[in-house]
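Rest of the complex left out; these chains stay put.
Per-chain numbering from 1; labels A and B assigned in written order.
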């Protein structure tokens, strides 16, 4: 173990077996981990209560299971994203206590019970029904990270009265995640209504010039409302993660 | 003159100097203009009352004046678009009765008084103040084409209550032109409110990923509302022209 190396040098100094300058020189050449690592990782204590996360898309089932087994030793909750039905079935056979959310395409394994550490409510809004899977990924993420989460689906701007009919929910939220494909204009409208941070998530829903979500993304980046920041296309997990960080500031 | 050629053949037929089959053959090889031209241009009578239009951007002042002089002989009103201050001054020196709209960058010369032939009101809406020049080009165009025009400026979706505060105007319009830059979402909201055709005009207003209006254009093409059709970026003239055609259907 690296820390031992540093300890040894200190004992030598203590015992007067090497002089100060030589000790200094030796410490400087010690592997980084023995010293600086601790400093660098110090901030990680802030992350207590955060789940371990595995991006499942480009991994085989056996890779995922291997990683889950190692993670389980640390007794943190585990979230696997981008898991299809077939993969999920195999993972749950191995870890029967984990849960699969088919809509969100996530496997969550709550090794210890979730403690609510987020201060306010995270509200997740979608423009259409096709945006719901991405919203659900955000919801699962925000929940396992210790937040109270509410949702408001299918309230796009073509029938804007549906959105206004739910004003109360919107005004109660501390952080909002707004998920939209096509022209991606919903976050602008929502952000115009509330003085709260809005995380905008473009989805790949649409056809023709929706370009797999690029149009929605561009619309969100160019919002005429000021309180919006944006994550990658279909990145429900990222939105849930950012919202969770905000909710604990 | 070409028509004469056809006449000559008919006289030869009448006089029995050529037989029918030869006449038929000769008529078939006559220049197109002498016959078909009339047919093709027949529909143009529909255009009575439309102004002659000159796209001023890529033309010199002397080119514009030349064309205006020729057009003036036909006694139709004349509209010159994309004219800057300097050009306008010179044009007005030559045609003092023409009028320059500096905001719309148009010169209009009403040789005969405009007759209102459009049935309903064309309402022109902008999202921001920076979109007004494009809106004004549309307004000038629609007016000189014989329409009643109303406008509603600076009612973008970030403060959507301003738009709703003007519901009555919106519900009264027969055709709507909605001009917006940045994320270009205003036409979607407007089209969700009324069962009227909405012409969406993206503008090049914005910065960064607004890409000179492409983001607004894409937003409009991907609108989740169904009653929208779109013209080129900053094409106020085109919007005014299309709206006029619609208003006379």
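Structure notes:
By our rule, a residue touches a chain if its C-beta (ideal position, glycine included) is under 8 Å from a C-beta of that chain, and two chains touch if they have at least 3 such contacts.
These numbers were taken from a predicted model, which means no experiment stands behind them.
Here 2 identical chains are displayed in place, and the whole complex they belong to in this file is assembled from 8 copies in total.
Throughout what follows, only the chains that are shown with their structure count from here on.
Between the Cα centres of subunit A and subunit B there is a gap of 51 Å.
The residues of subunit B lying in touch with subunit A in their complex are 127-128, 156-160, 182-185, 188-189, 191-193, 206, 208-211, 214-216, 218-226.
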